[in-house]
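Structure record follows, encoded as structure tokens.
Note that one protein chain of the assembly has been removed; the remaining protein chains are unaltered in position.
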Amino acid sequence: MSGTLERAVNYGLLVLFSVLALAPIAGILLTAFHGPDAVVSGFAIPDPFTLDSFRQAWKEGAFGSSLWTSAMITSTTVALSTVLSLLTGYAFGTMRFRGSSFLFYVFLFGLLMPFEATIIPLYFDFRRIGLTDTVWGVILPSTALSIAFGTFWMRAFFLSAPRSLIEAARIDGASSLGVLVRVLLPYGRPAILTMVVLVFMWTWNDFLLSLVMLSGQNILTAPLSLVFFQTQRQTHVQLLAAASIIVAFPVLLVYVFLQRHFIRGMVSGSLKG
Amino acid sequence: MTSISYDRAAKRFGDVVALNDLSLEIADGEFMVLVGPSGSGKTTALRLLAGLEGLSAGHIRIGDEVVDRVAPRRRNIAMVFQDYALYPQMSVRENLAFGLKMAKIPRSEIDRRVFSAAEALGIEELLGRKPRQLSGGQRQRVALGRALVREPKAFLMDEPLSNLDAKLRAQTRGEIRRLQRAVGTTTVYVTHDQVEAMTMGDRIAVMSQGRLEQVGDPDTVYSHPANTFVATFIGSPAMSLVAMSSGAGAAPALTRGDLRVPLGERGLDVPGEVIVGVRPEHCRPWVDGASLAGPFSGRVEYVEALGRETFIGVEAADGARFVIEAEGNVRIGIGDTVAFGLAVGSLHLFDATTGVALAT
Amino acid sequence: MTSISYDRAAKRFGDVVALNDLSLEIADGEFMVLVGPSGSGKTTALRLLAGLEGLSAGHIRIGDEVVDRVAPRRRNIAMVFQDYALYPQMSVRENLAFGLKMAKIPRSEIDRRVFSAAEALGIEELLGRKPRQLSGGQRQRVALGRALVREPKAFLMDEPLSNLDAKLRAQTRGEIRRLQRAVGTTTVYVTHDQVEAMTMGDRIAVMSQGRLEQVGDPDTVYSHPANTFVATFIGSPAMSLVAMSSGAGAAPALTRGDLRVPLGERGLDVPGEVIVGVRPEHCRPWVDGASLAGPFSGRVEYVEALGRETFIGVEAADGARFVIEAEGNVRIGIGDTVAFGLAVGSLHLFDATTGVALAT
Amino acid sequence: MTAAASVEAAGGRHRGDVRPPGEPRRIGYLYVLPGLLVYAAFVLVPFGHTLWISFHAWDGITPSAWVGLDNYRRVFTDPQVRETFTHALVLVLFYALLPLVLGLLLAALLSRMRVRGISVFRAVLFLPQVVALVSVGIVWRWILAPDGPLNEGLRAAGLGSSARPWLGDFGWALPSVGLVGTWVMFGLAMVLLVAGAQKIPTSLYDAARVDGAGPVREFFVVTLPGLRNEIVVVLVLTTTAALRSFDLVYVMTGGGPGTSTSVPSYRLYTAAFQTGEAGLGAAIGIVLAIAIFIVAFAITRVGERSST
Partner (left out) sequence: ARSATTLVVQDGEGGNVARIAALKQLDRLFEKANPGVTIKHISKSYSDLVKTDALQLSGSNPPDVTHVNQGLGDLGQLVKAKLLTPLDGYAAKWGWGKRQSAALLTIDGRATPKGQIGSGSLYGISTTGDWVGVFYNKAKLKALGIGVPRTLAEFETALAAAKTAGETPIAFGNLDKWPGIHEFQSVLMAVAPAAQVGSTIFGKKGSKWSTAAVLKAAGTVQKWAQAGYYSDGFSGLGYDDATKKFQQGGAVFTITGTWKTGDMASSLKDNVGLMLLPSARAGKTPGALASGGLAWAIPAKAKNKELSAKYIDFITSPAAAKVIQAAGDVPAIVVTAKPGSGVRGDAITGWAKLSKTNAMAGYMDWATPTFYDTITAAIQELMAGKLTPASFAKKLDGDYLKFHST
């Protein structure tokens, strides 16, 4: 059999694609470890390795406060939307009530609708009631959008959960909230975790919503401050690289720690389409 | 006192009638087995009793209480699901304890009961494991244990052994029966396995197409099937059914074409057309001197040599088909002609149109 | 000429030896059944033959050709997979036709063959459906049909009836055998069901732990098991095995504690320790005058009343355990004492250490 | 998506059906309510409001005036607005089709073997998805600069003639942005597709082989049909991402050169928040939403059809 050749080709392709995926990231890492005054070109190896560019970028871009803002916005959004979509997903996935399918379609609508389509009135309405330039101006819409996704995601999960598990719990004497909390939540950890990571990622990385909502710039999210930093320090590749890494770091951290569960959750049942 | 009674209970799913006016009384402490072909409504009957489905009509009583609108968690019954339905994230111990926790049983009492159930099932070593670390047989026993610890009013078991291999199945069968006898809890047990039905049940309820065909102890159901459905469903190979005429001639006899079965001392009240049922063990190769009616001759259609015994399918006069049980070492080929005799006293007679057994 | 031969064929998966030096000749047109417990290497043997796995050692021949390095699609065999492996996006017709299309059979010929196979299997109504619109039994038959249309050199079937209910299983069993006889294609058939093994195979190959334990026609395997493994694996309830001593005393007899089985006219060449095998049908309730050795007495451990017959598990002297086959209507309880006799002529004797059958 | 199908299955109950006693029902509303309120307040209501705005001429500050379908007319007739949708379609090619094809290729290759370290590869290939598009844009703007690493690499390889100001080139700016999208989306496609391929029962491959199929047939008979669901999901995710791309364009080209990389979301933003054409922006938003619905619907439809 041509097994060995086939294997070699397959691994070769995998490695090639991985290199393509990693090269830009590696390039930016290498660049960032140059000192702020070094002359950088291409993928030069930094000599010496230094964190000076990170330090300077951190200071100039005031990333401390914007990371904090992002952390607040993201954690609140994740927490709120997770709890709310667990509840909605549970109802849609396990209960039958009048209009439930219609209501579910209503949520589905938000999953596909580009939120760009709502940002104009959101901005003007929020401005009127004074929510622009506050973290809530970002948290509320992103929570709402995450609920649309979370409802879809959790419903699929609850539907795929063995019905007899729920029934066994009912016979064992659990109430409807008891079934959710004591049986389904622990059972659904991978699915929930995946949802949390996705929402975390999307919220942290969001740009347009915060660009519009935080236009006053008294508070900035990390990606926002990165872009402002970019337009000011366009020519300073090391600083830009360092700043990009600073902003991407928390997501990367979350991803690296959870990727095992996360990718498993992505590829297993819940995305059955 | 936990008797259970179905009172004209019915369940429809859309157009499908899953259960059709089931009336069945189960005595306190009784072990009732529900058997029937796939889709006959066995699971539905159990689920109605558990409260997992709502009745379309009729009533169900547990003890003295009509439970039609009582939520499952208030019925105090325990159910073993065919697919175990173990909580995957909980250890065996937690699985066993869950129902007790819900019932707010004190901690120490829970521990005691869990341990004694685990011991009885031989799974006390496994208490710390998660379900996925167990083999199929072990899971099955945990599922059983989860019911047994509960000390509920009734056990409902839905094909609880269907996923075990033959050996483990035989073993667990005995264990369930022993435990149930020990605690005396009323039990409703669903199976499609005849050996289970025959060996475990105090009584057997045979169902077909949502209807109850016969209830009775295993022996009665085997020896006195109420109708042709039960007659052919219980027993393997199935009872042979042959349409015959009765009554013609002086001596009471059954006839079909050339075939003539003298009834001897056994009379026959109902003349006319009947269906005659013969179990293979009552249809033996002809041996002179044996107390059988015959000899009849038939052409061999197929031979099933199972080692212990050999079943021979024959076509006798006028297309009547019988299955003969012979010794395991009989040598015979397809197309051969064999002589066989019938144990007249053990023939079953059924009404030709309704299929209902005739009193004999 | 499509004979098949395994010549010291072996397969290892990492450390697991799935198949261990299998040598087996299958004649042209023969129906060979592979049986054995789970994990004994049956599927592996089939997959090697199909070319879906590579041999670790040894050779396989199909006809005159050594096929060790021939790709599956060039072997011209048809295989029925246990889980059907139907192409979900294709209709039944397309599923049946796929292999023929690959073989570039002309359109009209394909239609003809597909239809005749469908007719034989009673699925001609279903040709337009997709697999997911079929019941389990129907799918199973499509999977069979996909093999049968092919007119290959050999059929390989891996537990093809395992998912059918008892009735359909019996029916399809007959159908497969009939078709195979008609076309005379060499067939290798894997099953763990003894009834299938006994009724379908021209010969049976019993496997255990990757090793071939015995090959022979069903009757031989049942009546003359080569060793204790085969003896207990074939037959249900299993043959009782009791360790005994032979030779002591003047009259040839087997003894264990108080238990003494006179061998009568049947002599015994090998004195010393032996294992005695008794099938339930050779262990009957004591009836005066029957040609049995006995009476022996035993305490009833369990009773399995199956209607037709009742199996009684007893413990006789010195812990020797026997299973007695009694009539279906016998009345007996656990703890009772029964008297039983053994058919001495049908006892099986095995070497006490190797378990190999002793020539008798 | 099958979500829809199962909803119908659950809802198709006839009269005479009786609910299980004690099964939660009304309480379902209670579970849905909090989520629904938040969702309605910040998604549904604003969407309705957008619709309203889209029929007005409004600079976002002074009072608005009803103009009927004027804004929509502009979306469809003003070449500078219309072309943003064309650009989005081109991006679909790069965000959706290219990753899909590459992902299928890998899935086909990997479907038949166990890959050591597949989880590491998966994690690595998915990485670009994780990083904020803003960061991605900045990184790639640097890479694609006239004397950035890419051009330097080309020159070093003696391909200096292919070096060009990628993002400033009318012909290349849009494909460049698109290829960055490919880079981002490929991991997603490959993770889902390879995982899907590994869920296909191996006996199907075995059956095809025994039936006489070669590797190519095997792909079309077994792998492709087996991946139908995953393909639909991948296409929906990546296509919608392509249609609504904003971040990359904002950071990398600002819509230029000329308007060659302007996309609907970007145009919506400038219209609504910079040039005082909130009505036009709203209309673009509505048209974009409709476009996405149509595309998603078409994809799921085609996906379903190919299965029957």
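Think of it as A, B, C and D in the order they're written, each chain with its own count starting at 1.
Simple rule for what comes next: contacts are C-beta pairs under 8 Å (C-beta built on N, C-alpha and C of every residue); 3 or more make two chains touch, one makes a residue touch a chain.
Predicted, not measured: the structure shown is a model, and the values here were computed from it.
Novice: Check each of D:W166, D:W183, D:Y205 or D:F219 against the chain that is not shown and name the one that touches it.
Specialist: D:W166
Novice: I'm checking contacts with the chain that's been left out. Which of D:S64, D:Q198 or D:T259 qualifies?
Specialist: Answer from the full complex: D:T259 touches the omitted chain.
Novice: Could I get the residues of chain A that touch the absent chain, sorted low to high?
Specialist: 123, 127, 130, 132-133, 211-212, 215-218, 227-228, 231-235
Novice: What is the set of chain D residues that contact the non-displayed chain in the whole complex?
Specialist: Missing-chain contacts on chain D: residues 59-62, 141, 144-147, 151, 164-170, 173, 253-259, 270, 273-277.
Heads up, the rule we're going with is that only the chains that are shown with their structure count from here on.
Novice: Consider the two chain pairs A-B and B-D; indicate the one with the greater count of contacting C-beta pairs.
Specialist: Pair with the higher count of C-beta contacts: A-B.
Novice: Could you tell me the distance, in whole angstrom, between the mean C-alpha positions of chain A and chain C?
Specialist: Each chain reduced to its C-alpha mean, chain A and chain C end up 57 Å apart.
Novice: For chain D, give me the residues that contact two or more of the other chains.
Specialist: Within chain D, residues 13, 19, 22-23 contact more than one other chain.
Novice: Of all residues in chain C, which are in touch with two or more distinct other chains?
Specialist: 71 - these are the residues of chain C that touch more than one other chain.
Novice: Once bound in the complex, which stretches of chain D touch chain B?
Specialist: Result: residues 12-14, 16-23 of chain D touch chain B.
Novice: Under the definition above, what is the set of chain B residues touching chain D in their complex?
Specialist: On the chain B side, the touching residues are 12-15, 51-56, 67-74.
Novice: What part of chain A is in contact with chain B in the complex they form?
Specialist: Residue list for chain A touching chain B: 162, 164-165, 167-175, 178, 182-183, 186-187, 189.
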